[in-house]
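With one protein chain withheld, the remaining protein chains of the complex are depicted in position.
Let's turn to chain A:
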Amino acid sequence: MSGKESGYLDMELLRFTTAGSVDDGKSTLIGRLLYDSKAIFEDQMEAIERVSERSGHEEVNLALLTDGLRSEREQGITIDVAYRYFATPKRKFIIADTPGHIQYTRNMVTGASTANVALILVDARHGVLEQTLRHAYIASLLQIPHVIFCINKMDLVDYSQETFEKIKSDIDAVSSKLSVKDIRFVPISALKGDNVVDRSEVMDWYDGPTLMYLLENIHISSDINHDDFRFPVQYVIRPQSAEWPDYRGYAGRIASGAIKVGDEVGVLPSGFTSKVKSIDMMEESLEVGFAPQSVSITLEDEIDISRGDMLIKRNNGSEPKNSQDIEAMVCWFNERKLMPRGKYVIKHTSSDARCMVTDIQYKMNINTLEKNEEDKEVGMNDIARIKIRSTKPLFFDSYSRNRITGSLILVDEATNETVAAGMII
């Protein structure tokens, strides 16, 4: 195959998310990106033109491209994450358009948890709001490596450079408290399209890149941890067939690092050591496997390994912690408050265990980004640092080192709902 298509076969995948306060223009921006990069189909465009006209909008309401639920269209807000896709010759993009409403913060976190890049929108008229800060803080907690602040609705402030600079310096003042590696600023109008895909003609004072240029060029391949080999065993493949009487493959997705045939691996929790015999992906046998591939690994020795166990490489010095005690920052998602000394199910990589919250160390004050050690009641949308003791040892890294082996969720045993997301310290 030639030209465009063969190029398409070798694209890099970039996942990004929107964030920011209600009505700052997140959904409109995604609509604009899709529209200007010609990723909207005629029948989709006709459908939203019809609806916009019926509801009396002057211009086509691009937010309708992602606000797909009936209640969202009726209320003009986003309630749950919408995933959208588009591709340019350089990259394929997966977008999670998330709600700004505080009530739906958990859906924002859902969309942000897998993102490489977060676009945080700020309405130029209102500047930095509590929700802007909350989302910036969540983006930093989730260790999204790149954050782009889009100062939006510049058309409503006469495209004023002064307004842009003021907001930028307000954000700079708080960003020292955040741990984001890479922060950028772009003045845009999602509605009119300035600096989204096409360069703004009015804002000639801005000589930085457009948003699309950033999305296409931000360097992401070094965001994955390529150093520590971690392989949570997900499933054991034992065909016991005439053709494969003795095959025993440990199936899973490589969480981080790389592994070669012949490498020595350690098995947790048993502590045994063996050597990699093969790394299989159907008939294809790999010499080297690396994150984020899904493979089946066979070992030289017969060892009892099951789901929840982990294969690691010991020779590079860093081993995961192996402990029943875990400290984590959690975002709370449920109306039922966190119960001190409450019992939950903890899900971490391919492990499930029961656990107890043994201590609430502090709650984060989102407005000041300071610790609150007085009020320790953790309710919906709160962020807190807690200690957990699980009924069996888990093998983990800190979230800042490893987004997969450093993350966990808590499930309420009574309702089976996911009540918290945790980032291990």
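Methods note: contacts are C-beta pairs under 8 Å (C-beta built on N, C-alpha and C of every residue); 3 or more make two chains touch, one makes a residue touch a chain; residues count from 1.
FYI, contacts and distances are computed from a predicted model.
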item: Protein name as given in UniProt for the chain not displayed, "Pyruvate dehydrogenase E1 component alpha subunit", "Copper-binding protein MbnP-like domain-containing protein", "Putative ABC transport system permease protein" or "Sulfate adenylyltransferase subunit 2"; value: "Sulfate adenylyltransferase subunit 2"
item: Residue, one of A:R307, A:K321, A:K376 or A:R389, that touches the chain absent here; value: A:R307
item: Contact with the hidden chain (one of A:K168, A:R184 or A:R253); value: A:R253
item: Contact residue for the chain not shown (choose from A:L129, A:V202, A:I409 or A:I425); value: A:I409
item: Positions on chain A contacted by the hidden chain, ascending; value: 1, 4-5, 8-13, 41-44, 47, 51, 65-66, 68-71, 73, 79-85, 87, 92, 94, 106-107, 109-110, 113-114, 221-222, 224, 226, 234-235, 237-239, 241, 243-244, 247, 249, 251-253, 258, 280-283, 290-294, 296, 307, 333, 345, 347-350, 403-404, 407-409, 411, 416-418, 421
